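Sending over a structure as structure tokens; questions will come in a sec.
Shown here: the complex without one of its protein chains, the others still in place.
Think of it as A and B in the order they're written, each chain with its own count starting at 1.
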Amino acid sequence: MKGQWKRFLLLRGVELAALVLLAAVPLAITNPFALALLTLLAIYGILLIGLDVTVGYLGQVNLGHAAFLGIGAYCAGLTVAILGWGMPAALAAGFAICLALGALLALPALRLEGPQFALATLSFSALTTTVINEWESLTQGAQGLQVARPPVLGVALAAPGFYWLCLGLLALVWMAMRNLLGSRWGRAFEALRDSPIATDAMGVGTYRHKVIAFALGSSLGGLAGGLYAFNFQYLQPQSFTYELMVILLLGVVLGGRKSLWGAFVGAALIVLLPNLLSNRLLFQIFSAIGLGLAVFAAGRGLAKKTTKPFQALAPVVATGLLLVGSLLVANTEDWRKAIFALTLFSVVVGLPEGLMGFAAAALTKVFRIASAPLPDAAQLESVLPARAAGGEPLLELHQLMRHFGGVHAVDGVSMTVSAGHIHGLIGPNGSGKSTAVNVISGLYAPSGGEMRLRGKPLPVGSLFKVAGCGIARTFQNLQLFGELSAIDNVMVALKDVFHTPVPLVMLGLAFNEERQARAAALTLLQLVGLGARARVRAKDLTYGAQRFLEIARALARKPELLILDEPAAGLAQPDVAELVKIIRRVHELGVTIVLIEHHMDVVAELCDVVTVLDGGKVIAEGPAHVVKRDPKVIEAYLGAVATEVAQ
Amino acid sequence: MKKTLIAAAMVAVSTGLLAVQTFAADTVKIAITGPFSGGSAPMGTSMRDGAKLAISEINARGGIDVGGKKMKIEVIERDDEAKNERGALIGQELASMGDLSGVIGTVNTGVVLAGDKYLNEKGITKIITPAAGSQSMTQWARPEVKDLSIFRFAAHDGIQAAMVVEEAINRKLTKVALLHDSTNYGVSGRDDLLAQIKKQGGKLEVVATEKFNIGDKDMTAQLLKTKAAGAQAILIWGIGPELAAIANGMAKIGMKVPLIGGWPLSMSNFLENAGKNGNGTIMPQTFIEEPITPKAKSFIAAYHKAYNVKRIPSPVSAAQGYDAVLIFAAAVKQAKSADTHQIKEALEDLKDPVPGVITTWQHPYSKWDPAKEETHEAFRREATVMGMVKDGQVVFANDADRARLTKAAAGKGK
Partner (left out) sequence: MDFSVIAQMVVSGAFMGLIYALVAYGFQLTYATSKSINFGQGELVMVSAFFCLTLTNLGLPYWLMVPGGLLFGAVMGLVVERTAVRLALEQQSEGWILLTIILGLLFFSSAENIWGRDDRPFPTPISADPMQIFGVDITPLEISVAVGVFAIMGLIELFKRKTLLGKAFEAVSADRDAAELMGISATGTVMLSYALSGMVATVAGILVSPITTVGPTMASALILKAFSVAVVAGLDSGFGIVVVGLVLGALESLASFYIGSGWREAPGLVLLILALALRPTGIFGKAVIRKV
């Protein structure tokens, strides 16, 4: 307990000290330009924290954030000009409108990944600029809008006062986001990024979380926008374009993704950049330092063979160009965009974790701060209560069909899975096993036929809805949340555990719930033998451990029916034996299991009933030892010649 | 601990950067600011280069005589990129520099509006050139503004709009179309034109008013509308390469009517991009790149040589930048000080004439009176002529003007 308090004090104390330091600046330094820069730093800090939600946590290239800054700015400014509101109301207006617009934009953007998402956000940004520009009766268009800085609760704010307001809001946002992103929300956002399919299948709606993440990030952009408006007191549409967006991306990436401190460092860099560029000597020093770092990292990476030659050399070339350029060009200001580009390039290729990621990794080695200790595991009973399963029909398939154009992958499959059984589903490659299971779990909608769960029709075509019915699954090709730790993977899927509403989460009042969830997740990890590797990142686990992790994660759903899609694929023999034990243990708890497998001995050992598919149709069904000898089954696996041999 | 150290270091570095803005002690620091990139860049760079030409000539002679001591001029350049928020930041930055003697520059009205308030707050002397939008000075025309450290050195739109409307009336036109860009400059230019049309007897009917955005390349929509409305001339107020797109667009739809407008029509990017479609375009100018006086001749030659060009990208901006420096230097000399407040006092009451490229300046400014912006405007109607585009050059539209200026220069024996 004492260690926990010490750690808590250290991390929080550090943040508090930084806040106090920054707040004290106006008392020590009277240079108004310095104060103006620090105010801008606080504003950009809020802005970048918002951007980090989509870029860092969701892992998408969001090109629309600058537009939200603009929308928030104009909203806040106009509510003051037209409605005469005070500052808190104006800021809230900017926040709320961007929250709504962000959710609205997320609706078309929600189904998109990668380049399409980037394009959708880019179009939105361009559209916003056009609307602000053309709606002259409201916004004064390209001539610009003069904005008066309204009072806060009757008190007019001059320079230090406004700075403290911005700093205060930054602190609030910081605290709220830290709590939120460390809770199930942050995990859900990251899960979304790593595997949207698994996220849906584990009952965490990809749709709603993406919309919420984007709306949240945009609303922070809107809040920053309001502050921006009251800071400059003059707005024009051309300020919020693509060029600003690239600079914001630079800040987030350079500072470090998925990190509040990274957003802060990034904001500091953005604010200082113009000053840096206009002072040639300073710029030369910085590019020299950058070059040194790049060479160092390149050497180390090449020696340890952790980086490819291109990855090591490209940042060296880029920073080298920066240094050479700084010595040769007449005016560094003219080459501003090139300097951004080269810096961003070096960081994206050579330092993908950003400065804070790099610094944190380096410093944890030096300071050796132990990670938070895990709570004791919960009782298995409370995590995965045993069920009484009496053999009644649980899942019924009737003439199920799934066609892909001319390919009839599943062509009239009828099957009944009884509660409490381990039901094997086997067949040669391409027989339709995985497709059938994908239809059941909701990845595909059926082309025909019926599916019933406990007599009621099963929802079709939606992994999320099916997950909500008590069906959980694993995947033939692993769909883990690679960047999350093993225990976090399981925690994402935990069912009926997280009840705290968002505002309370932001205030940090969900820690009890978190602790219980962590304990429950640990129990499940211990069930599959991964208790000691709880904090290891999923993608760093051994292949066998990864397979078991998927099972633990599926169990977190407290499923009635567990579908295992080739869980033994690629496993070494000792792991296969371990797998069999795990499946037995789960079976003892009354969970019905559908098992797709190629390992015949596993099937024979575990399954009560086996259904055999070939060419999308059922060719045999019955106990394993009977089905094994069925000539049709042998023919399907081995071909016609073998039937002669069998006879 | 770790992350705070980094953050604290950043804060320290940033405040350090700002606190440490020291310069050499015995120079006159002048900041030159304008758009050195973007669509207005020809004007910004020409203004800067003209000003720097004057500065290098002064420095070559040892500097300005400040109460017996010769002080050289040191230049600080800031690119505002024609963006208002850059203007605001630059204004704040310059306002916080302890020993700045003055600021010269700015081309875009919006940038002026965003940044000058910080300078005036600290009483830092600024000479706006070549920004011509009326709002740059009318923003101060409030009774509570008793003192102003901002001056303008350009033919403002009040003058230019009057000349443009006059030109249309002199040509016996009755129906005109107004085209303007959507910036502060374009919109206030339109307002100035409308006010002038009314003031000059309402003889012109405005059959169409169209606007275009910065960056637009295709003006067919607007031009078709003006053609359909029967416009006999197009009066245009814009500040970038869009002007050339209009000229080309007019040729494309076979619209052969006069194009008359604000002074940026003399910019190099208009001349080059409009090509032969620009011939005959008329605009007010304070300086024509013709060596009609000895001073003009030496200025043009020196500019061409120093910057390796055959044609000054924006002759008006260059000449105004040059003369603004001369006037500023004269104020420094009269004030016997590099202190910006004393320079302002001197500027408001320049006793000796300043022989410039454009003309010889006699007492260009007087004490600020919010009811009369003219007190801080150096140009009057007489100093402005009409220029015309001909074969890629800007020449005098009226030979009478050329003759008058040549004679005036000869009369002074320079």
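Just so we're on the same page, contacts are C-beta pairs under 8 Å (C-beta built on N, C-alpha and C of every residue); 3 or more make two chains touch, one makes a residue touch a chain.
Just so we're clear, the structure is a prediction, and the values are computed from it rather than from any experiment.
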Among A:L122, A:V502 or A:L589, which one touches the chain that has been omitted from the display? A:L122
Please identify which residue in A:I197, A:L380, A:V536 or A:I634 touches the non-displayed chain. A:I197
Residue touching the undisplayed chain, where the options are A:V152, A:L302, A:A338 or A:A389: A:A338
Checked against the full complex, the residue among A:T54, A:S434, A:N489 or A:Q546 that touches the missing chain is A:S434
Residue of B:D216, B:D323, B:E348 or B:E377 in touch with the missing chain, whole complex considered: B:D216
Full-complex touch with the removed chain, picking from A:A18, A:A109 or A:A520, is A:A109
Can you list where chain A touches the absent chain? 61, 107-109, 111-116, 118-120, 122-124, 126-127, 130, 133-134, 197, 242, 246, 249, 253, 308, 310-311, 314, 329, 334-342, 344-345, 348-349, 404, 434, 438, 443, 475-477, 479
Just the residue numbers, please: which parts of chain B touch the chain that's not shown? 37-39, 41-42, 182, 210-213, 215-222, 224-225, 228, 241, 244-245, 248, 251-254, 268-269, 272-273, 275, 313
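By definition in this document, only the chains that are shown with their structure count from here on.
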Length of the line joining the C-alpha centres of chain A and chain B, rounded to whole Å: 52
Using the touch rule from the top, collect the residues of chain A that touch chain B in their complex. 10, 14-15, 17-18, 21-22, 25, 29, 31-34, 36-38, 41, 133, 136, 141-144, 146, 232, 234, 236, 238-239, 261, 264-265, 268, 271-272, 274-276, 278-279, 282, 331, 333-334, 356, 359-360, 363-364, 366-367
Hey, which residues of chain B end up touching chain A in the complex? 1-4, 6-8, 10-11, 13-15, 17-19, 36-37, 77-79, 83-85, 88-89, 92-93, 95-96, 110, 113-114, 181-184, 187-188, 213-214
